[in-house]
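A single protein chain has been omitted from the complex, and every remaining protein chain is retained in its original position.
Right after this comes subunit A.
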Amino acid sequence: MKKRNLLTLIAGSAALALALTGCGSGGPGQTTGAATMWALTGDDTTVMKTSVETWNKEHSDLKIDFNAFAKDGFKPKLRTAIGAGEGPTFVFGWGGGVLADFVKAGQIEDLSDFVAENPEVLKRYIPSVLANGTVDGKTYAIPNNKLQPVVLYYNTAMFTDAGVTPPKTWDDLLDLVKTFNAKGIAPFSLGAQTKWPSLMWLQYLSDRIGGPEAFQAVLDGKPDAWSHPAIIEALTKIQQLVDAGGFINGFASVSSDSGADLALVHTGKAAMVLHGAWSYQTFKTDSPDFVKDGKLGYTTFPTVAGGVGDPKNIVGNPTNFWSISSKATQEQKKAALAYLADGLNNDAYVDDIIASGAVPVVQGVEAKLKSSDNADWLSFVYDMASNAPHFQLSWDQALPPAQGEAMLTNLEQIFLKKITPQEFATTMNATLGK
């Protein structure tokens, strides 16, 4: 009797609970009202926000609701929201494997018809950048911020003190490591705890040694693609650099999210750092005098003797993109497409990006760049990107998420010398095609 009562009670409660949770799913979704835009908090937040605010003033019938979220947890949040059917109209992205994943799941609107009807939209952008917003030849994403190649930053004051020049070759770089270590200065800063800064080293090295083909094989899921000699050699060189004391002590505890890796350079604790072009804005914000006094130097990644990759190749993020959710209402899509056509990357938008210290991904801005406050830097980035035969999207974005995650953790093990390049290749080969 007692037992049955208890069971009835549990069953009753469970049924009630089911009813209660059922109520929850009818909550505020994106199916009503204005188009929603979820941006990433960062150096471009102001540009995007200003653009949307201006747009809303001029288009009361096509309103956009703007929200910016902190970088930590942004991707899981976006993905979970999309999976639950509560995602925003404007989906922020990096292109590549993650975009392809969303497209495959039927979450992203095909923009092919839109760009066919409005040919002027695509004409605005640099073609090689647009390629990252396409999946199987169809346009799914439109660029929304700036060129983000990875460059080698250095502290010019420290270089002058040591009487040295920035490295042109890998051997130069190794010599510099010796010079700076002898002076008790860390040669390179590295935010290894955040993981992706370490990936920049592997990407550039493997590109310089073996060209983009080595990684392309991985993307294509060819068997044993990670065992490509160029990747193995790149990993070996990374471990040699670690052994030579190339990176600052405790690099594995340095976090890039807090900007500690860049702070090491502008506070004079480390001489160089390999980082994305977006960091120029961070340097400018965190240490305005350092940039103003010309102490921030920048150059391209050195060449590697015997490497077959074109030294003009670059890696990084071509840019970020807006995609349109296929689950948005007709009304929201209408507002979103109108914004993509007339609001995004219009003249004011482009001017704002340039003023913030970044290069927009639109064509024909050379004159504007040259007349801006940061003319040298902006022209450097623009030339670097426009002269590059190949612009490799960050591997963690290009690969499907599961493989990207495994790669970052195993690369961390390489930097920590917990595994050998061969072990890295074996572990990563097992993830191919998953």
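Note that in this section contacts are C-beta pairs under 8 Å (C-beta built on N, C-alpha and C of every residue); 3 or more make two chains touch, one makes a residue touch a chain; residues count from 1.
The definition used in the following text is that contacts and distances are computed from a predicted model.
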{"item": "From \"Hydrogenase/sulfur reductase subunit alpha\", \"Sugar ABC transporter permease\", \"Cytochrome P450\" or \"SigE family RNA polymerase sigma factor\", the hidden chain's UniProt protein name", "value": "\"Sugar ABC transporter permease\""}
{"item": "Residue touching the undisplayed chain, where the options are A:101, A:286, A:310 or A:351", "value": "A:101"}
{"item": "Touching residue (missing chain; options A:52, A:111, A:126 or A:248)", "value": "A:248"}
{"item": "Selected residue (touches chain absent from view) among A:62, A:264, A:277 or A:359", "value": "A:264"}
{"item": "Positions on subunit A contacted by the hidden chain, ascending", "value": "1-2, 5-6, 9-10, 12-14, 16-18, 20-21, 76, 79-80, 82-83, 101-102, 104-107, 192-193, 195, 248-255, 260, 263-264, 269, 401-402, 405-406, 409, 412-413, 416, 418"}
